[in-house]
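Take a look at this one; I'll ask things after.
For this depiction, one protein chain was excluded, whereas all remaining protein chains were kept in their positions.
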Amino acid sequence: MSGENLLARTDEAQLYRDLSRSNLVTTWKWFAGAGILSLVLLWGIGVFVYMMMTGMGVTGLNRPVFWGILIVNFVFWIGLSHSGTLISAILRLTHATWRAPILRAAEAMTAFSLMVGGLFPLIHLGRNWRFYYTIPYPNERGLWPNMRSPLMWDAVAINTYLIGSLTFLYVGMIPDLALLRDKSEGWRRKLYSILSLGFRGTHAEWRRYHRASTLFAILIIPVAVSVHSIVSWDFAMAKVPGWHSTIFAPYFVVGAIFSGIAGVVLVMAVLRRVFRLERVLTPLHFDNLGKLLCMMSLIWGYFYFTEFLTVWYNRNPEEWEVFSSYGKSFLPVFLLMIMCNFVIPFPMLCMKKVRRSIPAISFASFLVVVGMYCERILIVTASLARRNDPFIWHNYFPTWVELSITAASFAMFGLLYMIFSKLFPIMAISDIKERLFHTTERAFGGASVEAIALVEEGEEEGSE
Amino acid sequence: MSSFVLIGLFDGVEPAAKAGHALRALPLAAENITSISGVPLPDGSVTWDPRPIRFSRYVVVFWFVGALAGLALALATYLLYPLITAGKAIISVPPTLIITYEVAMLFALLATLILGAREMGLLRFRARKVHEPRIHDGKIAVCAVVEPGEQEIRARRAMKTAGALEIRVEEGEL
Partner (left out) sequence: MKHRWGMAIDLDRCTGCGACVVACSAENNIPVVGEDEAGKGRLMHWIRVNRYWEEENPGARATYLPVPCMQCQRAPCEIVCPVYATYHSEDGLNAMVYNRCIGTRYCANNCPYSVRVFNWYDHKWEKPLDEQLSPDISVRSRGVMEKCTFCVQRIRRVKDQAASEGRKIRDGEVQPACVQTCPPGALVFGDLEDPESAISRLFKDPRRFRIFEHLGTEPHVVYLKRRKGAGA
């Protein structure tokens, strides 16, 4: 039962070497990969500058589709950022014993996808060079942002979430940084010394550290929920048929967690292979995440059906035109979405065999990521393309400019992750150690099972 | 104010716990003994943490400070730039609530980071703190502030009896 799921808990030095392989060895493959991603990113930056200098006309946008896949990317990346922090916070709070190897990968994913996603509202501005008009500071222009605009809610919320998830990632890393400081030398030692803030691991430090991470987990969950609600309100506040819907906030939160979990699975599968973490990221973790993904797929299907059903039955002409366009101009996107989000992954993920097979679950997750991207294309562009007035209806297809910038965003995410994996512990070493420390093998009749000591903190409150 | 710290290195929880309990029985005050370990240890297993953890309540305070800041940010718009748009009231409540909430959460998160680090003692940059890097190889260090002389000898003996691999003395703080 155990065996494969457990690391050798005798040799901590070996454990350290295994878990921080990403830090210790840099192969030519890393440089090659980083080089390719940098080229794609540079290309994207070049295209962005071209777009900025020429005008937004180089995109496929038109009237009425004023927002295109640049905004789709924004929603997509913010959505992807969701599960990271959220999963890790929920797993921490519920003391899920299998969480340790997932935490860091998930939290880093959140931070980086937020960084990428947060750029898109700026990229898509008509006059990007005037972006600072939205920052509230006393200025000679006598201009102050309009806090009634959902875009300002967005700016404030994403700012909170980005800072929150960066600190969450950082605080989670402090004990590992202390470990790296003691194990490394040269410039790395200097870097880790500064970053670890002199954390040593004294009894008092550990207890307060635990309290702080619990607090972070408690605080970050409502922030995560609010951020994607506000992203949905960018749409739901507008007088656009297909956008103006009360279900949007919970629907977006669910969609974000759904795509986020799929993202975590993909990232974990890549890390597992690249950094040979087979002994840490076991099929058990994929199985558990697979169960979550399966459930989210079901909830997503339920939400989508609910939204569709009300419009279908009501036949409010404005909304019905949007939804019926899914069967016409937008049919390929619609089919891709339904297949990738529900029809294929749901039955797949119901099977334990699939959840425990890393290629299979990675495939299902990939489908979900594609499906959720399609969902956002439908939400953003289809609703605009079938606005209230049929005379101005116009379809939309992105140009090479938008596609280049989209590709660059994926490259940027990959590059950030690659650099992170070289500089910081990609696995939560201390959490893994703690988990092993609390685990013993216990004879249970003829079988041997894992017994985990759960340390309940919090009773000491009364002693103050 | 550096003092005289005795550091014993132990090969696991059991001997470290024995040493911790023996030092406490010397008697040494709980705040003068601590353990340094690569993993968190339950309170009382090796050493005790006599000080209550206080910063969480200040996080709540900062949540309210943040709420005020958020309120000010939203109201600033309405007060500095009193434009009536779309027949809406100059001060509109729901956007104010959203901005207030987000800024409050931001303050609470930053307060957790800063106050948490402060209470962990991480912001004492100038202090010379005792440390033992070998904890990362599965060892546990038990440290005690002792007075040179008889107390030191008794503390050394207690550690030795508990099975210390190594005992040394450093000037520094816990």
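To keep things simple, chains are lettered A and B as they appear, and every chain counts its residues starting from 1.
Keep in mind that, in the parts below, a contact is a pair of C-beta atoms (placed from the backbone, for glycine too) under 8 Å apart; a residue touches a chain by one contact, two chains touch by 3 or more.
Everything numeric here is computed off the predicted structure, so don't read it as measured data.
Chemist: Could you tell me which of A:P64, A:G118, A:G290 or A:P425 touches the chain that is not displayed?
Modeler: Going through A:P64, A:G118, A:G290 or A:P425 one by one, A:P64 is the residue touching the chain not shown.
Chemist: With the missing chain put back, one of A:V240, A:A364 or A:I429 would touch it. Which one?
Modeler: That would be A:V240, which touches the missing chain.
Chemist: Quick one: say which of A:T134, A:S226, A:S259 or A:N341 touches the chain that got left out.
Modeler: Touches the omitted chain: A:T134.
Chemist: Take the complete complex as the reference. Which residues in subunit A touch the chain that isn't displayed?
Modeler: Contact residues on subunit A toward the absent chain are 54-57, 61-67, 121, 124-128, 130-131, 133-134, 143-146, 148-152, 155, 234, 237-240, 384, 387-392, 394.
Chemist: For subunit B, which residues touch the unseen chain?
Modeler: 81, 83-88
Just so it is clear, only the chains that are shown with their structure count from here on.
Chemist: Go ahead and note the Å separation of the Cα centroids belonging to subunit A and subunit B.
Modeler: Here subunit A and subunit B have centroids separated by 30 Å.
Chemist: Can you name the residues of subunit A that touch subunit B in the complex?
Modeler: Answer in residue numbers: 12-13, 16, 136, 142-148, 152-153, 156-157, 159-160, 163-164, 167, 170-171, 175, 179, 182-183, 197-212, 215-216, 219-220, 222-223, 226, 230, 430, 433-434, 437, 455, 457, 460-461, 463-464.
Chemist: Residue numbers of subunit B touching subunit A in their complex, please.
Modeler: By the definition above, subunit B touches subunit A via 34-43, 46-49, 51-53, 55-56, 59, 70, 73-74, 76-78, 80-81, 85, 88, 92, 95-96, 98-99, 101-103, 105-106, 108-110, 112-113, 116-117, 119-125, 129-133, 135-138, 143, 174.
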